[in-house]
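Missing here: one protein chain of the complex. Every other protein chain is in place.
To keep things simple, chains are lettered A, B and C as they appear, and every chain counts its residues starting from 1.
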Amino acid sequence: MIKAGIIGATGYVGSELVRILHRHPEVEIKVLTSKNHKNQIYNSIYANFSNICEMKCDENDLDSVVNQLDIIFLSLPHGVTSKLLTDNILKNAKIIDLSADFRLKTVEEYEEWYGIKHNNTVLLNRAVYGLSEWKRELISTSRLIANPGCYPTCALLCLLPLIKEGILDEEHIIIDAKSGVSGAGRSLNLGTHFSECNESIKAYSVVSHRHTPEIEQQLSELNGNKISVTFTPHLLPMNRGILCTCYGDLKKPYSYNDIKKIYEKYYVNEFFIRLMRKSVFPETKWVKGSNYCDIGFSIDERTGRIIIIGVIAYSVLTSK
Amino acid sequence: MIKAGIIGATGYVGSELVRILHRHPEVEIKVLTSKNHKNQIYNSIYANFSNICEMKCDENDLDSVVNQLDIIFLSLPHGVTSKLLTDNILKNAKIIDLSADFRLKTVEEYEEWYGIKHNNTVLLNRAVYGLSEWKRELISTSRLIANPGCYPTCALLCLLPLIKEGILDEEHIIIDAKSGVSGAGRSLNLGTHFSECNESIKAYSVVSHRHTPEIEQQLSELNGNKISVTFTPHLLPMNRGILCTCYGDLKKPYSYNDIKKIYEKYYVNEFFIRLMRKSVFPETKWVKGSNYCDIGFSIDERTGRIIIIGVIAYSVLTSK
Amino acid sequence: MIKAGIIGATGYVGSELVRILHRHPEVEIKVLTSKNHKNQIYNSIYANFSNICEMKCDENDLDSVVNQLDIIFLSLPHGVTSKLLTDNILKNAKIIDLSADFRLKTVEEYEEWYGIKHNNTVLLNRAVYGLSEWKRELISTSRLIANPGCYPTCALLCLLPLIKEGILDEEHIIIDAKSGVSGAGRSLNLGTHFSECNESIKAYSVVSHRHTPEIEQQLSELNGNKISVTFTPHLLPMNRGILCTCYGDLKKPYSYNDIKKIYEKYYVNEFFIRLMRKSVFPETKWVKGSNYCDIGFSIDERTGRIIIIGVIAYSVLTSK
Partner (left out) sequence: MIKAGIIGATGYVGSELVRILHRHPEVEIKVLTSKNHKNQIYNSIYANFSNICEMKCDENDLDSVVNQLDIIFLSLPHGVTSKLLTDNILKNAKIIDLSADFRLKTVEEYEEWYGIKHNNTVLLNRAVYGLSEWKRELISTSRLIANPGCYPTCALLCLLPLIKEGILDEEHIIIDAKSGVSGAGRSLNLGTHFSECNESIKAYSVVSHRHTPEIEQQLSELNGNKISVTFTPHLLPMNRGILCTCYGDLKKPYSYNDIKKIYEKYYVNEFFIRLMRKSVFPETKWVKGSNYCDIGFSIDERTGRIIIIGVIAYSVLTSK
């Protein structure tokens, strides 16, 4: 049995980890920690776990628990993890960090987009970007996994096969993304107050969302060229799920089957990727509560453009 | 008092017309007709009109009512109006047609996109596309107004000033649109069954939605060049409202203020257009129950792209 | 023109007051105040008022504005108004207090249910409970109107005619109430965070809600006997509207028409009460955005019980 700990277990990401790890046949949750709810029974915070998880939340003290654990999920605010992690911790346990602290490739870009200091260049260089379908081997050998953001997970899974094959005009990639409200987390905020966001839709962080450089770095790494994208997220009145509508200009005409073959080349054996039949475009409810990413696409012959639509439920493998 | 009739008054578009005309100080509703609900009291169908509208629904017989009316709103399925309308009717009353029958410029395009015959080329040539902000004079003098579709209303109001000024690359216009469910009308359909569409989002009619040629024709007419767009509508779990996220490549660099001046040039005196302050992007709830179109935009300097966001409530002046 | 001021204009109750008073032909809004948003333009807080209300929010200083006003709406937290109001203020302007401070008949009951001190017995005795349909004359002559709570408004309008006629067993009145989320106001709270309350229903304040004594006092006053009720409110995933399902045991058998006549006796000329036809039970959407209270009922002959269902939109005349 793999002994797992969740540091910051009472946010939405943490509660999803509890749900999934709890029924994982090879994992035993040994430690749940929470800053705001220490010494509380976990199911007094999330009553759906009544009779299921009777553990108590410990304090957020990583050092005192690291010896008992094989793997640690860090579900902490951006900027905290990079201060917390040490060589000693990484020697004892494998770390999956759900914050953004180790996702970007350089300290400079991190500081530019997140507006906070990052002092841990050494560990940053050792971190692996944890998009399983594209980095499986590195993930399995690395001690520090930077879990991808929710939007990048969905957008990259849609775009990477076409980027890898080099068939998209690198200058015309647009990602129009739509997310449910739980993606914004459990912290109170007027924008996620029910009466404010119900029955309405809005764009937010237009041309300035922090997931933009994360997407660009991964696309550029695979393609070789520096790729910039326009990324616009929208907030929808529903609890969960992300849908990305990705637009790209095809460098030359391709048939539906040409593109289909490319997706199959990369994803045919991927358990969590489901490629839709022709003319079928995924809905977020199809992946509810799962780790699936469903992908459909269509070619707009009139404009030479491809539209790729992907959905995820932002389950355990993603975070804001 | 202007004497008004609504033919097809029991659909959602019809009920919005009743709501708005009922409190219009210069309009008197004289006739409501309904095929499915003839001889029923209007408020037995829409109980919110109890004690407000006690009229009975007549049959859908246009000829028998045209003499009593100054203006007639036709809220009938696509393909019906073009068969129904005659010179005699147009002599007697001004017609605002809320179907798509007179929106496109040629019978050929209509038949290609709507898949049904259209035999009324003569009237088609006399119809005016009823986007008030851009065709006010023609609307005031014409007898036959083709009311714009809901998506085109929103998308065109966002794009036309920039298209008119010729500052957008004509080959890279993308409209990613999001709509509430009532836009699909009151007819029963699995896709708009509550349990099917609640808590989910999907794209539909990808690269094939009928509003595409309508948008393209109006853009091309104003610009002079033939413009093709990629238009992708999405269905959201909320009752009303449309948000269009429009993407365009600027032919050369423009500042925020340059663009702002262009919008002000065309819209500063338009009562129903509200231009947002810098960095403010409209939400659909801001225009709920109104005729307003709120517009905000941002320039993505990294990619040379402009993102324009507009919202409407698809009130009386729009229809599916 | 009646000169009106709204003290506490940026909560949901305040914004409804702005909406309704703004288009009232005989009212001019002269003052809006806000503790949290002073000196801000009102439509920067509620963007739906762009181009509609361009007023700036003043500070919450009642004394400095009372001389310019004929009527003042106080939309402040419970416990504040009773400290604020003075004889001098009441001499200058008529007060409609939307808090609970002057709703209950005695200081003792107020302090028991609200858990805070109330030092203003003198004014309490001068206040009128502002349920227009039952206290119209007193409201018109009094200087201090205690605006009814949202649930009591709906429940009392349903029950008072039957209570007044004395046909219900006073010991078996149950009110099962359901409310949308905006009734909880604009203050942030985990219970009204979108992801917490969407797609779920819960009861709250079971056997302890503060509106219980308010309902009981008004029922008892009209009936002469001391009446206790069981009142259970529930929170629903929708923005607005209250539905009360009221259960009462009929002292002896009555026909549908007997009861109908009772409702008509009291409400036939009441503009804002709409009595439903037999077998029609109101839905909250029928009263959306209005001051209507729609009421329907049915007699359960098997059990000798009457079920009365009322809905309101908790518009300007109610508050939490």
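Just so we're on the same page, a residue touches a chain if its C-beta (ideal position, glycine included) is under 8 Å from a C-beta of that chain, and two chains touch if they have at least 3 such contacts.
All of these numbers come straight from a predicted model, not from anything done at the bench.
Of the options A:Glu216, A:Glu283 or A:Asp300, the residue whose C-beta touches the omitted chain is A:Glu283. Within the set C:Met1, C:Leu190 or C:Ala203, the residue that contacts the chain not displayed is C:Ala203. The set of chain A residues touching the chain not shown comprises 47-48, 50-51, 199, 274, 276, 280, 282-283, 285-290, 294. By the touch rule set out above, chain C reaches the unshown chain at residues 171-172, 174, 176, 178, 180, 198-204, 206-207, 228-230, 232, 234, 236-241, 243, 245, 247, 249, 281-285, 288, 298-303, 305, 307, 309. Where chain B meets the omitted chain, the residues involved are 12, 180-182, 184, 186, 188-190, 192-199, 237-239.
Heads up, the rule we're going with is that only the chains that are shown with their structure count from here on.
Think of the whole protein's Cα atoms as having one middle point; the chain whose own Cα middle lies nearest to it is B. One finds 38 Å separating the Cα centroids of chain B and chain C. The distance from the centre of chain A to the centre of chain B, each centre being the mean of the chain's C-alpha atoms, comes to 38 Å. For chain A, residues that reach two or more other chains under the stated contact definition are 180, 198-199, 237-239.
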